[in-house]
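Read the structure below first, then the notes.
Missing here is one protein chain; the remaining ones are kept as they sit in the complex.
The first chain written gets the first letter, and so on, giving A, B and C; residue counts start at 1 in each chain.
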Amino acid sequence: MTTQDALFEYLLRLGDNTLILGHRVSEWCGHAPVLEEDIALANTALDLIGQTQMWLGLAGEVEGKGRSADDLAMLRDVWDFRNVLLVEQPNGDFGQTILRQFLFDAFHFDLLTGLTKASDDRVASIAAKAVKEVTYHLDRSSETVIGLGDGTEESHTRMQAALDRLWPYVGELFAADEVDAAMQDAGIAPDLSELSSSYHTRMSAVLAEATLVAPEGGFAHSGGKTGFRHSEHLGHLLTQMQWLQRAYPGAQW
Amino acid sequence: MTTQDALFEYLLRLGDNTLILGHRVSEWCGHAPVLEEDIALANTALDLIGQTQMWLGLAGEVEGKGRSADDLAMLRDVWDFRNVLLVEQPNGDFGQTILRQFLFDAFHFDLLTGLTKASDDRVASIAAKAVKEVTYHLDRSSETVIGLGDGTEESHTRMQAALDRLWPYVGELFAADEVDAAMQDAGIAPDLSELSSSYHTRMSAVLAEATLVAPEGGFAHSGGKTGFRHSEHLGHLLTQMQWLQRAYPGAQW
Amino acid sequence: PEKLAAFQARIDAGEKIEPKDWMPEGYRKTLIRQIGQHAHSEIVGQLPEGNWITRAPTLERKAILLAKVQDEAGHGLYLYCAAETLGVSRDELTEMLLDGRMKYSSIFNYPTLTWADMGAVGWLVDGAAIMNQVPLQRTSFGPYSRAMIRICKEESFHQRQGYDIMMKMARGTDAQRKMAQDALNRFWYPSLMMFGPSDKDSVHSAQSMAWKIKMNTNDELRQKFVDQTVPQAEYLGLTVPDPNLTWNEEKGGYDFSEPDWSEFFEVIKGNGPCNTERLEARNKAWDDGAWVREGLMAHAAKKRAAKLAAE
Partner (left out) sequence: PEKLAAFQARIDAGEKIEPKDWMPEGYRKTLIRQIGQHAHSEIVGQLPEGNWITRAPTLERKAILLAKVQDEAGHGLYLYCAAETLGVSRDELTEMLLDGRMKYSSIFNYPTLTWADMGAVGWLVDGAAIMNQVPLQRTSFGPYSRAMIRICKEESFHQRQGYDIMMKMARGTDAQRKMAQDALNRFWYPSLMMFGPSDKDSVHSAQSMAWKIKMNTNDELRQKFVDQTVPQAEYLGLTVPDPNLTWNEEKGGYDFSEPDWSEFFEVIKGNGPCNTERLEARNKAWDDGAWVREGLMAHAAKKRAAKLAAE
């Protein structure tokens, strides 16, 4: 794999993560538990879609086949997506949504912080822009996880259930493969094993304050970031997301 | 409007009704309350899809532009669909599904019975085939509505709620317009006002046995069979139903 | 009665009434109803547009739509705050919305069926809303007036975005043009209804106008809307679905067909195409969210208690 191929793959991972999570979060629009959450969720989705435009835009540039960010978002099928499985999981109740957000934000924040030092200026500058937004996402999701974990008995039970449900998707965030290795060698990506230890430190602190307990056992699902095997949820998401572009090929909107 | 144009429209109504209701029913696959229902619902969906192939096949023939039943099913957008609003309503709980089925079956049975006498042999022969299947659908849905209406307190409450919810979609079944008039004049379609009175007689009997009460007031939604204004549900249904054909235009499956 | 006269004099003098000022009960009640309904409209108004966020055709359009829906939630927030200054809480208002005691704008009971509807909603619905709202910037109640000033700024931005969508469609493929025309066909009359029935039939109007809660008659605003919108439709190459539409040189405006007011009253009664869905969606959001609101409040209480104990 050339560095350029690896970079393309890597940028798809970054852009697909924000695209798919942004889509999921946007599904809440108008249905949140309280007006302030409607606003905050829309805001998060908006940031993530904006980051997607940058990452996938750069991916198309690196690929050099003339594909735009929209082409990449709207015209690939399931197997070509490179997002981690975590972000394609369904919203579930609000607890599952905010816990998914927190599990991702904590990773996203450290990753972007690392990427601001990338040897590739284009990557570094997108990361620098994104990390500001993600700082706020992480603050907010941490706070909400703590508030709901350490809230009522019901909210605690729901948050613990969400954590049990989503925990097996955390491992994939840090499972390095040849793409990650190539990016690390090229001075672009940070070391995932270092990220993992900082992640788990942060996680322990927040979960402790939230009175939540991470499940035992290190089992981790995989197949999202490599594209080998996504979950059944992604295809359904794409039917919505891509329908208009698929139905009216070539139209300008 | 020529008789041929009216016939095309009319066949779309017949075929879109069975297509969309068949699709809705098929959404239950693997999720029914009891195994026998899984089988029965799949069977109903199967019959309806089979009828769709015949009606839309004939519609394409009448139109004479070379469109196949699949083309009509998979490549039209919302505004070109001619199904009544009733059949595009979401499944809701099982009660809503079976009540929707009953409200439609009772209409469908009388309509098809009338169509077996159509002056157009192609229409009459499809109707003759379909009415056999629909006789069974109607028996089954009537029985289930009675069983659940006159079952436990909970099942009664749910069925009454389903009836209240769906009743405003009944009127559209019998709202005749110029297409219906043209078809009646051509000796193809039965008189909708006659159908309506037979329908309400049957309805009263079944609802009485089910201890259910049809809501007061004659308000009826419209816009489905004319295509003027479907509900928001239809577009979402199409994103699923049509995705593959839209994503891979021209492929053979 | 003296108080009342002094109150009216202040209004006539163009002064703003502030929450702690004395005001007649009728004024307070009318304002609560009006601001509350307006707030509810922003909240329910998220739904028809939210319906297309997951299907937006490009990332850019998705971002713009998200931002717009977020703005609407924000407008809801300002307006609930303005209403709260009159002594009614947001939760009380919400419950009145959810059980049907309070209304929201009937336009949001119409479905959004294609992407062109995102254009039509922005162009026509926001356009009509602005027509209603611009004069309300000068309304007599201070907090309401200030909320309207903020809102109007954003709404006119939304309207331009809507018109831009319509433009893209109208200049696009045949299918897109058809989609745009279809959206105009469906939204034209419901938009005209947004100004309410003719003032001849309206009981409350005179009092509201005296109090400067209502600034113009419904018919004036409707005429203004038609006069503004018809040339825009022409510029788009779309046909307003009204065979009676003609320019009336004498009055310097268009003659046009009245909307079907029986449809309007059915929608008000709950028989619009989407009334059931809209209220179901809001009730579900509220009910499903109860544990979240309770959880966050319980946590906040624990934190306050801990802080107190530590002091």
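Before moving on, here are some points about what is shown:
Everything that follows uses one rule, which is that contacts are C-beta pairs under 8 Å (C-beta built on N, C-alpha and C of every residue); 3 or more make two chains touch, one makes a residue touch a chain.
Note that this is a predicted model, so its numbers are computed, not measured.
Remark: the absent chain touches shown chains A, B in the intact complex. Considering the full assembly, B:46 is the residue among B:46, B:161, B:176 or B:220 that touches the omitted chain.
Although one chain is hidden here, its contacts on chain B can still be listed: residues 19, 23, 26-27, 29-39, 42-43, 45-46, 49-50, 52-53, 56, 69-70, 73-74, 93-95, 144, 146-148, 150-152, 154-156, 158, 240-241, 243-245, 248, 250-253. Annotation for chain A: contacts to the undisplayed chain at residues 77-79, 165, 168, 219, 221, 223, 228-232, 234-235, 239.
The rule is short, and it goes like this: only the chains that are shown with their structure count from here on.
Remark: chain A and chain B have CA centroids separated by 42 Å (rounded to whole angstrom). Chain contacts: chain A has residues 240, 243 touching two or more partner chains.
In chain C, the positions touching at least two other chains are 55, 175.
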